[in-house]
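Of the protein chains in this complex, one is absent; all others appear in place.
By letter and in written order, the chains are A and B; residue numbering begins at 1 in each of them.
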Amino acid sequence: MELVLALVIGVLFGTGTFLMLRRNLIRVVLGLGLLSHGANLMLMAGAGVPRGRAPILGAGAGAVVDPLPQALVLTAIVIGFGVTAFLLVLAYRHIATFGDVDVLGTPMDPAPARVQARAAADGERTVAGRAASRPAGAPGGGGDFR
Amino acid sequence: MAFALGMGLSILAFLALLAGAGPQVLAGRVVAWSVPWMPSAGVNLSLYIDGLAWFFGLLVSGIGALVFTYASAYMHGAERVNRFFWYLLLFMVSMLGLVLSGNLILLFVFWELTTVSSYLLIGFNYERPEARAGAQRSLVVTVVGGLGLLAAFVLVLLATGSLEVADLLADPAALRGHPSYGAILALLAFGAFTKSAQFPFHVWLPGAMEAPTPVSAYLHSATMVKAGVFLLARFLPLLGGTLPWLLVVGLTGVATMLAGAYLALSQRNLKAFLAYTTIGQLGVLTGLLGLGTLPAVVAAMAQTLNHALYKGALFMIAGNVEHGTGTRDLGRLGGLARRGMPRTAATALVVALSMAGLPPLLGFVSKELILEAAFGPGAHGWASAVFVLGLGLNGALNLAAAVVLAWDLFFRRSRVTPPHQPHEPGRAMAAPPAVLAAGVLGFGLAPALAERVLQPAVAAVAARPAGFHLELWHGFTAELAVGLLVIASGLVAYRYLALLVAPARVWPPALQPIGWYEALVGAVERGTRRLNDLVQHRPLRHHLTVVLLAAAGFLWVTLFLHWRVLPWGQWSPVGPEFVVVAAVVVAGALATTLLRTGLGAILSLGVVGYMVSLMYVILQAPDLALTQLLIETLTVVLFVAVFAFLPRAALRWAGSGYGSRGADLAAAGLVGAGAAALALLAVTEPVFPRISDYFVANSLELAGGKNVVNVILVDFRGLDTMGEITVLAIAAAGVFALLRLGKRGSQG
Partner (left out) sequence: MSSPLVFLPVLLPLLGGIVLWLARRSLGVGRWGSLALAAVTLGVEVALLGLVRARGVQVMFAGGWVPPFGITLVVDLTSAIMLVVSGIVGLCVLGHAVQTLDPDRERHGFYALYQFLFMGINGAFVTGDIFNLFVFFEVMLIASYALVSLGSEPGQLRGGVHYLVTNLVSSTLFVAAVGTLYGLAGTLNLADLAVKVARAPDPAVFTIPAAVFIVVFGVKSALFPLYFWLPASYPAAPLPVTAVFAGMLTKVGVYAVLRVFSLVFTHDPGYLHAALLVVAGFTMLLGVLGAVGYDNWKRILSVHIVSQVGYMIMGIGFLSVAGLAAAIFFIVHQILVKTALFLIAGLAERATGAYDLGEMGGLAGRYPVMASLFMVAGLSLAGVPPLSGFFGKFLLIRAGLAQGEVAVVAVAIVVSFFTLYSMMKIWRYAFWGEEKPAGLRPVPAALYLPAAALVAFSVVLGLGGEALLVLSQQAAAQLLDGTAYVMAVLGAR
């Protein structure tokens, strides 16, 4: 059982990693989802292989499994949901603003031309002397899609 | 206010040293005083006035008073003049603190403060690009040296257990025999060399002439550059007398005395000309201290006095010349004695003669001493030849420089016309250099007086009561003969000056230390920009690759080194239902990765989530399974909603491929395998009893709940649950703000 569990966790981490390294923001979020499933299972694995029944007292005799990791995973799941929800909305705003699911460079980039055109709506200044100022809402500017 | 404070303080310090500490020091005693500052770090506010500190303290405060006087007139009507005097005050106080410190870290504090205050002073006219660049250069060079000095002091502390100068001098042999002697010597000498503008760290000193002239007068005579000399003198009894000391300090001094004196003659700007002669003289002082014999120490102290007096005066005269003529271009100045500046010319003549080392001035006394030291019994025979040659050549070139300053500038007939009709400065600007000129004359005519002042300093540096005698006239000695030879060669050098300096004029900048400095700074500026483009200005996926590979790499190295602790072999039986569910999870995860359509991938993620929920059932966690089911449903709905609300155009993949899949696959494999190994470790039985046994045993009795997981959540670990709810609430608040703010028209 240990090996199967480890394998599942390994696959979840591996596929999650691969997805996170995509340029498509939605896939990055999907990858994080897989990764956190893997992490939750890892936390659950801390309980060891189940040698008993569910930790509900009075429902039968005999040993029960370790209840603590279950509580921890529950907490982790809920926290993870909150964060994922926020990330999703952030991704939504990101995609809506730049009109592209491509994860753009960082705000500090002297970005490639395609990105620069989309980011022009920032009006934000890059390193001295390389001011990328383009009137907001100009044709090709990022805000056109909303 | 700052002016009054500075003036008052310098006079007060001078009198206090003279009258207060003077009798003690002259009697060969040390005035010491100490209060704890950061005793836990070994740092105390200690005062240590021995002969050396006393001598330097008098120079700093005495010349300080003259500089303040001079500056009061020179800076009259300038912008930000109050700020100027604050900086100057800080400069003086730091230098005074530096020489009087009895604790190495305290000394370092003042050392760095001289750096900072000189930076502010050099860049005082900060609208000028040259001033900014000069200030920056002085800061860069001296700070680098300061860091070396700090490291040296820490090593001294570790070697001897004390930072107190008194403790160190009490056991002068302790450092010489210590294993870190070499490192201490190298770092300390580096610090001193940068401050004292030794070759090739002299690059900052010519740029420092951008400071207002009173500052230059001070910086070149008694402060800043003399700090390095002071430091070497302070450590001579502790580190000197060895071959490494002679090689490092002595040879650097010789190189500097030649380079400085020679390069001075090629300068066209009066202040730059003076700056390079300073470098040459700093080389002489450093070289003498490097030689380290008693005559060398005597000569070094005498020449320190001489140089402080004449160089301070020369810079003030340079200021007066510029004030009177409107230029400091040597090509446009000449014959000023007959053109309205006779009094300035007289002062200049006196100090230039002392600079040249001619009788009856102090410079003659010290030059005789220098030659005596060069011929005197050194520790190593070959050193004598090097020093004789170096000091002799320096003397000759220096004499040529003095001739330029006195003869060309003031007395030789000249047809060039300065921008203004030359005129004498006011009294406040004429008096300070005259006082200094009187000093070189007075000390020259009454060498006994100089002897009295220098005696304690020499005793402190030589670490023994020094018996020496200063005289103006030694009789017909070998030194006198060599001295005459030096004068003769100096005059020859002056005669063929143009020929002599021609190589320096055409020497390419790339082969000069200043060129090296510029190249280095340029390389740093370009290199760091390159570095940022290379590592920082990257898309998210590159940074994530680095993070994930680093994580997996570190985990794998650790696993590799601790391979034996991994559990292997005792596996529990596995039910078919678990294998089936596991297989579906794997399939779902792969589908999420591979499916081309967004919706398909999202739904696959949902399948994975539901299967994970089933796994929780099999792992005997029903509550968890339910929660997972609920949360997964919500997540999928959210995903789909985001998908639905976004414009189709935005979702269409327009990117140009995925880049290198190979690296991604490698990262995925490493991370996945690492996680699997970690999971194997997690799933083993712990060596110690689990704390959860307590929960099972006490859940019903103490907390009144049958469902242990629930009891843990709401009771045993209620704080986690509180945090969890807070996270949800904050996420909701954040989402609210995210959706509401930043739309067109309401841009924040």
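Some notes on this structure:
Rule of thumb we're sticking to: a residue touches a chain if its C-beta (ideal position, glycine included) is under 8 Å from a C-beta of that chain, and two chains touch if they have at least 3 such contacts.
On a predicted model such as this, the values are computed, not experimentally measured, just so you know.
Shown as candidates are B:445, B:641 or B:691; the residue that touches the absent chain is B:691. Interface note: of A:8, A:28 or A:56, the residue touching the hidden chain in the full complex is A:28. Remark: the omitted chain is touched by one listed residue; of B:532, B:572 or B:633 this is B:532. In the complete complex, the residue from B:116, B:174 or B:629 that touches the missing chain is B:116.
Set against the missing chain, the residues A:7, A:65 or A:91 yield one that touches it, A:91. Remark: the residues of chain A touching the chain excluded from display are 20, 25, 28, 32, 35-36, 38-40, 42-48, 68-69, 72, 75-76, 79, 82-83, 86-87, 90-91, 93-94, 97-98, 103-108, 119, 121-122, 124-125, 127-129, 142. Residues touching the missing chain, restricted to chain B, are 36-41, 80, 83, 105, 108-109, 112-113, 115-116, 119, 123, 126-127, 132, 135-136, 139-140, 143-144, 147-148, 150-151, 154-155, 157-158, 524-525, 527-532, 535-536, 538, 540, 543-544, 546-548, 550-551, 554-555, 557-559, 561-562, 564-565, 675, 678-679, 681-684, 686-692, 694-695, 715-720, 723-724, 726-727, 730-731, 733-734, 736-738, 740-743, 746-748 (touch as defined at the top).
Assume only the chains that are shown with their structure count from here on.
The geometric centre of chain A is 44 Å away from that of chain B, both derived from CA atoms. Per the touch definition, chain B reaches chain A in the complex via residues 529, 532-533, 536-541, 544-545, 548, 567, 571-575, 578-579, 582, 585-586, 589-590, 592-593, 598, 601-602, 605, 608-609, 612, 615-616, 618-624, 627-628, 631, 634-635, 638-639, 642-643, 645-647, 649-651, 653-655, 658-659, 664-665, 667-669, 671-680, 682-685, 690-692, 695-696, 699-700, 706-709, 712-713, 717, 720-721, 723-724, 727-728, 730-732, 734-735, 738-739, 742-744. Across the complex, chain B is touched by residues 1-24, 26-30, 33-34, 37-38, 40-50, 52-59, 64-68, 70-75, 77-86, 88-93, 95-96, 98-106, 108-111, 127, 137, 143, 145-146 of chain A.
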